[in-house]
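Have a look at this one before I ask anything.
Missing here is one protein chain; the remaining ones are kept as they sit in the complex.
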Amino acid sequence: MTAPAPLLEVKNLTITFPTPGGTVTVVDDLSFAIRDNATLGVVGESGSGKSMTSLAVMGLLPPGGRATGSVLLDGEELLGRSERELRRIRGERVGMVFQDPLSSLNPYYTVGLQIEEAYRAHRGGSRRAARAVVVEALERVRITDPARRADHYPHQFSGGMRQRIMIAMALCLEPRVLIADEPTTALDVTVQAQILDLLRDLQAQTGMAMLFITHDLAVVSQVAQEVLVMRNGSMVEHGSAEQIFSRPREAYTRVLLDAVPRIDDPFGDLRRVSA
Amino acid sequence: MVGYLARRLLSALGILLLISLFTYVIFFLLSPDPAVLICGKTCTPDRIDQIRGTLGLDQPFWVQFWDFLRGFFVGRTYGDGASAVSCPAPCLGFSFQTNRSVTEMIETRLPVSATVALGAAVLWLLAGVGAGLLSAVKQGTWWDRGAMMFALGGISLPNYFVALILQYVLVVQMQILPFPSAVPFGEDPVRWFQSYLMPWLVLAFGYAAVYARLVRANVLDTLGENFLRTARAKGLSGRLILRRHALRPSLTPVVTMFGMDFAGLLGGALITETVFGLNGVGKLAADSIAKNDQPVIMGVTLLAAFFVVIGNVIVDITYTFLDPRVRIATR
Partner (left out) sequence: MTTTSAAEDSILSVRGLSKEYVTKGSGAFGGRKHRFLAVNDVSFDVPRGRTLAVVGESGSGKSTTARIAAKLIEPTGGTLVFDGQDVTHPDARALARFRGDVQVVFQDPFSSLNPKHTVERIIAAPLQYQGIRAPQGTRALVRDLLDRVGLNPDHSGRYPAQFSGGQAQRIGIARALAVNPKLVVCDEAVSALDVSVQATVINLLRDLQRERGLSYIFIAHDLAVVRQLADRVAVMHQGRIVEQGGRDDIFDAPRHEYTRALLSAVPTINPEWDRARASMIAAEERAS
């Protein structure tokens, strides 16, 4: 059985930042691959390097950041590309959704305009033509009355609705890969459930590959088929979700799983952590 | 929106009334008897009483203040019979020194101050916003350092000092410009421009420095915003990101500052007008204070207050157009 070629492949990715005290490595020799219609969950605590990894894929590392190794999109190398070439890939071939939807949207412009400019940056065309795309994109993320809502500003929406708008914006060009960096962390639990549902449905419709970054193991168990556990910039364990959650091999993975508070199990595994 | 506007204008009117009361109280309580001032050296007690009667100075405070307000809104008449002097609305009284109508004095001086303010505003907006943008976008380069050195100079050097240096260099040493004297535009446009150029430069220098620093700080703040990262992740071009996403949030606060600064200047640039001998409202204020010419002081104070209060209202209304969050909150 030959596996289909991965859509996004990261090989030996290392990210460094210069500091006055010398070079700091925030991601060290990380490799993974994602195929069509599959979701890879990257789990880690703060400082694990999971968000830096997603920014490196987009070529959006903060100033000074340097990525080495290889990031292949459909077999094409992305590292070392010029800003102009990367710009054509961002949004068009890789979409991205961030943690805090309120600060991730510009408060001065309507959500319609912010989706429209994403579309027109790549496909051009008139504003009128783009308008149809905007309405359709909002409709797809289940925003009611999309034609009217497109003319509203971000602060006129609830947190969950704003994240839907971010998703609509990331997917309006139908990229093959979606990077979701803690997309539900800032949301209430009932809203989180809706957003996770939405992402699953959209993936089923489009067959896109998803890189889902989170600190929440329960969330990752619901969306990912494959899980990569990170700690201090390095990979700890990588396997199918079923294997990671039912037969974790590494001690750190076990510690993480033990630490997850269970709603159905009072005073359960948490006891073990202090030991 | 209409309700908001009405409320704002109503409260502005209230504030102006309070200011006029406050100013009136100060002059009523603190100044020497105006009748003595007007009467001059060859004075008799009868004459003083007569002046008091004509000006209403023998009336209690509230009556005087009421007469003043009424005079402003509907006009008033001083004295009676043949010697009556009428003062049409908006009446601010007559100068103790020259006996001219204060309203007229301000009317002739205002165009000069407005010209000074307008020209300087154009210059400082261009220079200040430009320098601020340049140094933010090219942060850490020599452009940045140069612009910030310029700004530091503008902030730390006093107005009159810059004015004197400029005058010495351009007029005395290089003799590029004539000594400023307000020539009307219609008479000789070139001379007009030459005479206003130095006041513009001097005023603009100080303001531009403050604006450059403000704009730079705002742009740098905005560049760190999450929505800028979103804009990059969408694949927008660097120019569009800067123009659409970074500039608007950075420049909106500048509107507030500009509104207040410009309104303040319309009430007269006291030092600059005095140094360059321009007969604007600022110089009028300086002269009248030196001579304790109460009606004139009262008039220019109210004028300045009027501009600031109205400027404030205009800024707030402009804001509802610039910031959708404010617009929706005021609905």
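A and B label the chains in the order they appear, each numbered from 1.
Note that contacts are C-beta pairs under 8 Å (C-beta built on N, C-alpha and C of every residue); 3 or more make two chains touch, one makes a residue touch a chain.
All of these numbers come straight from a predicted model, not from anything done at the bench.
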Options A:V57, A:L217 or A:M235, residue touching the unrepresented chain: A:L217
Residue among A:S82, A:S126 or A:T190 touching the omitted chain: A:T190
Interface with the unshown chain - residue positions in chain A: 45-46, 159, 188-193, 196, 215-219, 221-222, 241-242, 245-248, 255-267, 270-271, 273-274
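Quick note on the criterion: only the chains that are shown with their structure count from here on.
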Rounded Å distance between chain A and chain B, as computed from the means of their C-alpha atoms: 53
Residues of chain B that touch chain A when the two form their complex: 225-227, 229-238, 240, 244-245, 248-249, 252, 323-325, 328
Residue ranges of chain A in contact with chain B within the complex: 58, 60, 83, 87-92, 95-96, 98, 100, 103-110, 117-118, 121-122, 153, 155-156, 166, 169-170
